[in-house]
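All protein chains of the complex are present and in place, except for one that has been dropped.
After this line comes chain A, so read on.
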Amino acid sequence: MHKVSLPLGMRDEFGMQAYKKHQLEKMLEQLLQQHDFMRIDTPLLEYQEVFADFDLKQRRAYHLVDNNEAVVLRPDLTLPIARFLATNNFDLPRKFYYVGERFKIAKSLSGKYNQMTQAGIEIVGYTSLKAELECFFLINCLSRKFLQGRVRIELGDACFADAVLDSLTKDAALKAAIKKQLYQKNIPQYQKMIAPFVTGKQGQFLQKWPRLFGDEATVLQQVSQFALPAAAQLIINKLERVAHWLKQLPEQPVSLDLSAAPPQTYYTGITFKGFSDDISDYLFSGGRYDHLLESFQKKAEPAVGMGIDLELLTKVADFDIPKPKADLLFFEPEQLSEVVQICQQHPNLTLCLERDLQSAQQTAATKHVKLFRIDKEGKISDAT
């Protein structure tokens, strides 16, 4: 007997769940193609070096060796696209989308899967905030189409923490340590770190900072009570402007999180996430990274990207799934030429592969569909 169990963190997908994901993928592709996004498929295997800037957090990549070079099963789909753009002389600006598998090894026996389907977009070459707005527009479309408009968009900025901390200290290690505790929301440790600064100009803000998230109007009202460093205030003004634009989208709740960690270290501007009050993880995550291509080429290109957790969206999306319920056609092997003609004329018929008519009738009864057979004139008749 061969081993029948799957490697840890793997699973089979089949039946309705697999069909639902495929349908969702098709609808998503349709939406993105309507908006002039170009599909891009990169290979599952890449050199390990491609992901040098990628933080796997507490996960690991699957490593393989090819010709003495370290390769990995891709843990992310953005960096391969950056690698692709740097090496294929594409005219920019341009909008891309992808749907594919990514592999990250979770802590074993944690109940998490290592292979997940991710969809996403990359808008490359646009400096304007309109690129971010297109991401929000798409989130809003998907939210209304699949989740009754329940998705809340949360805004942050990758540079906000530095803009505040730069005014406090020049000690890079201390700044990194404060940011780490702030982003992790480890409040006892964070309070120890900021203790030397609480009597200073930013003291009250520092104490309030980890709780500065939630509904945009409330957060903006709270933050307006503090005199922030000029660079940080500029970011607040930008977030306020973007939040104001966002609210023009139909049924669109908006939040701010001023203590959120950027999804990756290479983010350089606005960051955003999409979630709903009844779902246990983020459905959408993205932001601006204007220097990402510098890792692969000399010239930087402005870029905004967004990942969509297709697994989670499949689980929670509420939409009518067209259920195939075709009637059956019983045939004899020598009737194959008639079968071709009949199936062209009657596309709702599928082939019944039972050996004899009696078995075919039982199958049709079990599936609650009609059974047809081909008569001597090559025409179909009801044999249910």
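To be clear about the criterion, contacts are C-beta pairs under 8 Å (C-beta built on N, C-alpha and C of every residue); 3 or more make two chains touch, one makes a residue touch a chain; residues count from 1.
FYI, contacts and distances are computed from a predicted model.
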Task: Per UniProt record, name of the chain withheld from view ["ATP phosphoribosyltransferase", "Cytochrome c1", "ABC transporter ATP-binding protein" or "Pyrroloquinoline quinone biosynthesis peptide chaperone PqqD"] - done: "ATP phosphoribosyltransferase"
- [ ] Looking beyond the chains shown, say which of A:Gln58, A:Ser108 or A:Gln225 touches the absent one.
- [x] A:Gln58
Task: Sole residue of A:Phe37, A:Phe160 or A:Phe275 that reaches the chain not shown, by the stated touch rule - done: A:Phe275
Open item on the list: Touching the hidden chain in the complete assembly: which of A:Gln33, A:Thr87 or A:Ser110 does that?
Closed with: A:Ser110
Task: Residue, one of A:Phe136, A:Phe160, A:Phe213 or A:Tyr289, that touches the chain absent here - done: A:Phe213
- [ ] Touching the hidden chain in the full complex, which residues of chain A are there? Just list them.
- [x] 57-58, 110-111, 154, 184-189, 211, 213-214, 255, 257, 275, 277-282
